[in-house]
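All protein chains but one are shown at their positions in the complex.
After this line comes chain A, so read on.
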Amino acid sequence: MEFLMSIIVGILFTCAVYLILSKSLIRIIIGTVLLGHGSHLLLLTMSGLKSGSAPVLMDNISEYADPLPQALVLTAIVISFGVTAFFLVLAYRAYQELGTDNMEQMRGTESHD
């Protein structure tokens, strides 16, 4: 199971890198979202995917899934959610001001020498 998940994480990272290297800003943001998904999935996978019940304390159950990475992923998800929301608004504002979403046209050179 970990093997399969590792492959999926790898595919997510590949797609993320491909999208981040593209010209359009919205594709780049989609890429960062995929990168976030990949690293969250990696965090769950790396702590082991052995079968056990959900980490809720109940009678008659001795095997639980590791609760720690679930807490970590929950934290990481809300953080990347906040950052993505900010990034999307930033992209919208930049589109309004600069009139383009093409990263090639966003080179900042006019003030440097």
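The rule is simple: a residue touches a chain if its C-beta (ideal position, glycine included) is under 8 Å from a C-beta of that chain, and two chains touch if they have at least 3 such contacts; residues count from 1.
The criterion applied here is as follows: contacts and distances are computed from a predicted model.
Asker: Choose one: "Type I-C CRISPR-associated protein Cas7/Csd2", "Na+/H+ antiporter subunit D", "Electron transfer flavoprotein subunit beta" or "Light-independent protochlorophyllide reductase subunit B". The correct choice is the protein name in UniProt for the chain not shown.
Answerer: Its record in UniProt gives the absent chain the protein name "Na+/H+ antiporter subunit D".
Asker: I'm checking contacts with the chain that's been left out. Which of A:Leu4, A:Met46 or A:Ile61 qualifies?
Answerer: Touching the chain that is not displayed is residue A:Met46.
Asker: Touching the absent chain: which residues on chain A qualify?
Answerer: 20, 25, 28, 32, 35-36, 38-40, 42-43, 45-48, 68-69, 72, 75-76, 79-80, 82-84, 86-87, 90-91, 93-94, 97-98, 106, 108, 111-113
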